[in-house]
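The structure appears below as structure tokens.
Yeah, one chain of the complex is gone here, protein chain that is, but the others are all in their spots.
Right after this comes chain A.
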């Protein structure tokens, strides 16, 4: 008996020693914690490749735009354009020719001077049919790019286009070092203040300060983007001190865990992510504006936001986030009014009821909002049948490509994507000559006309209830209190760390 006990004791001690050996001097090592003057940022999706022209994934510009790659112009946190590589630019009176004067100091990370020839090479690369760039449509309006001299770039457009200049502030406008472009999928070659130092696939991308940066050097030395497919894991990493930034909290309900202001700073801003209740305008019932308006009246969006997204986010009422210059608050256009909804459905001939198939992507906000809407529409006699499609592959295939749906919910995160409503073939199939005319006029007009026409166009969408804009996704950034210089508003696709700093 004693021998047996001895054996057990020895075994337990051995196991404990193994585990203790693993844990090492757990408490006093800072191995798992953020090193000095560094940012370790938690993010959700890892870039599938580091070439922003080959894949539309938002995770690529999140890391690379402005931090590693620079553009002629950039967008600030209030949505305005400023020069970045371009010191200034002139637009010809017919608005078809843009002349950019490049900053003569600009150099690539390799140390080589960035000239107009490099910009031309980068733009042509996206335009060329041989490169299969996912961004080609954004460059389609370009007739010709000329490098007049090392500092002067002339771009002629086929027709005037305000949106082209805007697009040049995003991934389509990045300037690539043509001499170092051998393996852009793994080795970016830009002119930004950071270099990609290391990419551990499945885990993290590490940026290091570019020692040869041509403008004001950034303050933070190393920036690590760490990727988590599981939101709980990301929160745990933040709570245990392995991160000092969460780029965007995925479940707003989790914000409670960061409520201690001594330990955490929470930034709440806006994004470009309009959560759209898409209505297939080719469905017989939904082709009637009265039915779409009825559905819009029948949904209490304030209550939906409170229940689904913890009240974080903005009610918008059209396809425009508050950081666009033509924004106006249209969220009051369809106040919650089930009686009015029933009246409109009766007028449209659906007094006896209507059944619609809602096909949701497998995303948290979509599922929550879908169930909420299902119960609210039931109250006005509309039966909603929900099924879920794996996102992105299945949802894109079934809803976007085949338009096999009546209702769906997805966030459209690209900046200035109201223009999608101008394409009757796009999955909403909203077909309005008036809207198309306004969007075309806006694109061709002066900067003021651009703003005015876009504003009217947004009103048209709201009036026609082309879709129902449930809410705008919030930008919820959590940092430790010593981190500053990170924008609350996400106006571009970049998680911009160029102005960030970390106190001691």
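Keep in mind that, in the parts below, contacts are C-beta pairs under 8 Å (C-beta built on N, C-alpha and C of every residue); 3 or more make two chains touch, one makes a residue touch a chain; residues count from 1.
Rule of thumb we're sticking to: contacts and distances are computed from a predicted model.
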Chain left out of the displayed complex - its UniProt protein name, from "Electron transfer flavoprotein subunit alpha", "Aspartyl/glutamyl-tRNA(Asn/Gln) amidotransferase subunit C", "PepSY domain-containing protein" or "Peptide/nickel transport system permease protein": "Peptide/nickel transport system permease protein"
Identified contact with the non-displayed chain, of A:251, A:315, A:364 or A:400: A:400
Among A:105, A:239 or A:303, the residue in touch with the chain that has been omitted: A:239
Full-complex contact with the absent chain, from A:49, A:265 or A:307: A:49
Option touching the unshown chain, where A:203, A:307 or A:343 are the choices: A:203
Touch residues of chain A, complete complex, unshown partner: 3-4, 7-8, 11, 15, 19, 21-27, 29, 31-32, 46, 48-49, 54-57, 132, 134, 136-137, 185-186, 200-203, 226-230, 232-234, 236-237, 239-242, 390, 392-394, 396-398, 400-401, 410, 412, 414, 417, 420
